[in-house]
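Report on the following structure.
Only one protein chain is missing from this complex, and each of the others stays in its spot.
Letters A and B mark the chains as written, and numbering starts fresh at 1 in each.
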Amino acid sequence: MNSEFKRILILGGGPSNIGHEGEQDAAAYQAIAVWEQLGIDCYVIDDNAYSLLLTELPAKQRIIANPTTESVTRVLKEQRIDAITPIFGQKNALKIVQRLARKGVLAELNVKLVGLHKNNLALFGTETANQHANTVIAERLINNQIPVVSSTFVSNFSELRATLTKLNFPITIKAVDAPKNLQHRHVFQNMEELNNNVEDLFQQSPVHQLTLAQSVGDYQEVGIVAVRDRHGNKLIVSSLEDLNPIKVNATDSVIFVPAQTLTANQIQQLRALTFRLLDCLGIEGVCHIQFAIEQTTKTPYVFKVNPFFNSATALVTHASGYPLAMVVANILADQDLDVMQLPATYHRLTPLLQPVYDHITVKIPIWSFDYLTMANPELGGRAKATGAAMGIGSNFEAAFMHALRSSQPSPKDVLPSYSELSEDEIIQQLLHPTDKQLLILYEAINRGYSLPDLSELTKINPALFEIMKNILNVIQFVRKNQLRPEALAEGNRYGFGNGMFCNFWNTSNESVQNLQEELPSPKTYKMIEPTAGELSERLPAFYSTYGLNSEVSQLSSNSALIIGKGRNHLGPNTASDTYTAEMLIQLRKLGIKTIILNNNPNSVSLISELSDRQYVEPIQLGEIQAIIAIEKPAYVFLPGNRHYLIRALQKMKHSFKLIIIPPDQNTGEWQVPDGEVDVDLLVTKADVVPIATVGFRCRTDCNKHGLEEQTDYYVPAQTPELAQLTNTAVAAVQKTKLTGLIQVVFHKNSANNYELSGITPLRITETIFLNHATGVNWIRLLMQMYTSHFDISDVSQIINSDQFKLHPLKMQVVFPFRELGISKDLQRRNFEIGAWLAVDNETETF
Amino acid sequence: MQDEKVVLDSMSMQRALTRITYEIIEKNKGVGNLILIGIKTRGVYLADRIANRLKKLENTDVPVIKLDITKYRDDQQSVGKVGNVAENTVDITNKNVILVDDVLYTGRTVRAALAAINEIGRPKRINLAVLVDRGHRELPIRADFVGKNIPSSKQETIKVLVSEIDNRDGVEIKQP
């Protein structure tokens, strides 16, 4: 069966930021693999510097540009595109296709809209006419007996009074078309509060209109991810339950997959509502629906419909093993659920089998308030998390502990304590949760707060406190039973890490490791698959538990274990995830089997297509040692900032080659921490090959020369002394022992002459920039070097070929300042959250 | 604006067609000798759907004849158009015919259809299947297979919607 389109344009999601890491890029990468198989050419337009697609697609199919109505129209025409999809590009992509549809561009160019039906496009409001779209979708849902949190417009006090009789406090009010700074929703707890403010609100609205709605802030939040094909076949992929009520943004809430505290009746109700919603909105493909559940009557209301890939779809994909992106790509290419062909590792009927799990997944958000101390850490309606970590376990407690350990910064796997906080501080934190919420809750339970009281204060389901209490009881038991095997076994069962035992017992990692080896039931690995063991799936993802049999054995004697980056906080994290993904791709091309350890649900590097095996585990010493014991890899790749792990693994007696991924902060030499231009070179023991010169710019103030403040990059560098700088760089590098991709940085001294600032391994962000600027994949050459597959003549050939040239390009760091509501004069490299790329026309004419 | 009320939603409509199909099998002891005749326009779509269902269950193609009865109606003036009453040429002699229409009302449409069928052949037996029977019969005609009986006043309009031409399935009553 052939699809209706042959050339599809994918609208990218732009640079990573709060609430958006690599998950859309990951889903698009998986979808493209399916579409290519079906003979469809895939094009992408994006300006996300760290998009894997912009590295992996053939050059003519990737368009480096900010997706706008104009740029997209141009690409549609130039490339003779016959289909377009917004489902991998967040709201911006949706907005663009809405405009293109409205202007008649899609119809005129005969471009098929894929992922949403053209008749339903207007339902999903993202434009300023937001209010209107919300009303339209609400009306459609209400007509189909689907309860929604709907809002009512009122223009005067008599209408206001009439509406108030239908609502219960608390309610929310928003002034229609108010100036941007006054646009938020006001929550009123009672009539008095409302009376005192409502007049002002009417004044704020130029059209003298308010929208009123029931406040659902304290309602429980539950999500459903479902798919539907064009014949109306549909299934629920998973439910997700938020720890926090609606008033905390889902991005900032701990999430359990599948839902853990709903009754069978409630789940059934959500299933029925979901199916009706998919039908009445004509969804084809994927949909994530967010429900608000009233706590006393347990009535569910739809409050958000997301017909695209997002972090919820990424999470359920990893939690279930259900090949969501692959299935959706097939659906969109007109392959129905019962006929689509998946790779042989899946059972023929996997797309149709409603996923059932025998494990639980917990996602914990990661915030970066420790870096950005000026940001307000209180959690609320606006998302603030910069990343997430997930834990998978064969019981709720273990899943929780795996996630908690993965979310904490301790290199030694120890949980921080808040025992010194005063009662007042605890209560404040309970009422107004911050990034410390989980550990504060532990502390409160530990101090003996009654669980019903806690539930009242936090609006969190008491069942979850019981789970935490179980964990605390086990901690007590472990503490009391120093170095006892039964205490170790009990801690293991509940997902504790070796570092925690070391801390509880004040002993060394070796003694815990030795005790582990003596236990009758050792660590076992179970496959993450969607049938709870019913069908014989051969999927490559695993998590650990302590059970009877392990489902993994050594993959290959020629394998590489890549330790992923894990949680994303501020800094070049999406960049390093893409870099990791690229390492996996290149190592595999060298015939090496690849194994990744990671736990970031939004990462590209963890998708099953990119590696031969995935472990979803905390990235801690005990876990790494256990995996090494099974896999006996030939290579282990470690991120350069995991100093404790690096030291511990170096100490270990090992047969593998340990490779530290740059920047390895122990190498490099600096004279001055300033810089304006650098020379990038490929260095081996015998040769030095200059590749390119890159210019730096400080965006806020041209007089700042500190390297940290140079957040714009451009090629070619705009100085007349390039040849001379390159010669200096080559000479300087030859004096060091550094090999690999090396950066030699220069600054201008007081005499306005270039002077050497330092020599260091090229940072990850700049390596990716260099790939884009030269059209050469330097990570491939690095991997060749690390694994003794390198031939310097290949490099000389590339550099000296006629095709080799620098593409004028600019990369600018993106900061989350607006999102976190803080001032913008902090533009420094270590506050980066993403970066965008642009073809630099200015420099071209230079 | 006229008040429109959905009396049969898409799901119930599907279910009614499914049940009628099963009843046809039960009553005819198989589908070997069966021919469906749909009265234009919506009766044809309903007949097609019944035929599809029969095909799924029995793996047999039951022919569907599209019947245009305009010139046989006694309540309309003939426009004098000359043409075939049936588009398909299938021999209906000695066949069990199921006549399919959307709404059964006065019975005059069915009478006209019977007259038209008379012109194309002589079947063994004719049964009538309708999605909606709304009463007010003026002729001695009754349906053998009925999706739903809907009591209605003569002032109301009953409209059957089929997704093939109306974009959705359902039955609606319009108040005058």
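Assume a residue touches a chain if its C-beta (ideal position, glycine included) is under 8 Å from a C-beta of that chain, and two chains touch if they have at least 3 such contacts.
The working rule: contacts and distances are computed from a predicted model.
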Protein name, per the UniProt record, of whichever chain is missing from view ("Xanthine dehydrogenase family protein subunit M", "Iron complex transport system ATP-binding protein", "Cytochrome bd-I ubiquinol oxidase subunit 1 apoprotein" or "carbamoyl-phosphate synthase (glutamine-hydrolyzing)"): "carbamoyl-phosphate synthase (glutamine-hydrolyzing)"
Hidden partner chain, touching residue among A:T135, A:N395 or A:S556: A:N395
Hidden-chain contact residue, picked from the options A:Q37, A:Q61, A:Q79 or A:N233: A:N233
Listed residues A:A107, A:L182, A:V207 or A:A272, member touching the removed chain: A:A272
Residue of A:G533, A:G591, A:P673 or A:G821 touching the missing chain in the full complex: A:G533
Missing-partner contacts on chain A, residue numbers: 231-233, 235, 239, 258-268, 271-272, 275, 337-338, 349, 352-360, 393-397, 461-463, 466-467, 470, 493, 524, 526, 531-535, 545, 547-549
Contacts of chain B with the absent chain, listed as residue ranges: 11-12, 14-16, 18-19, 21-23, 25-26, 29-30, 53, 56-58, 133-137, 142, 146, 149, 151
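Criterion: only the chains that are shown with their structure count from here on.
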Rounded Å distance, chain A centre to chain B centre (Cα mean): 56
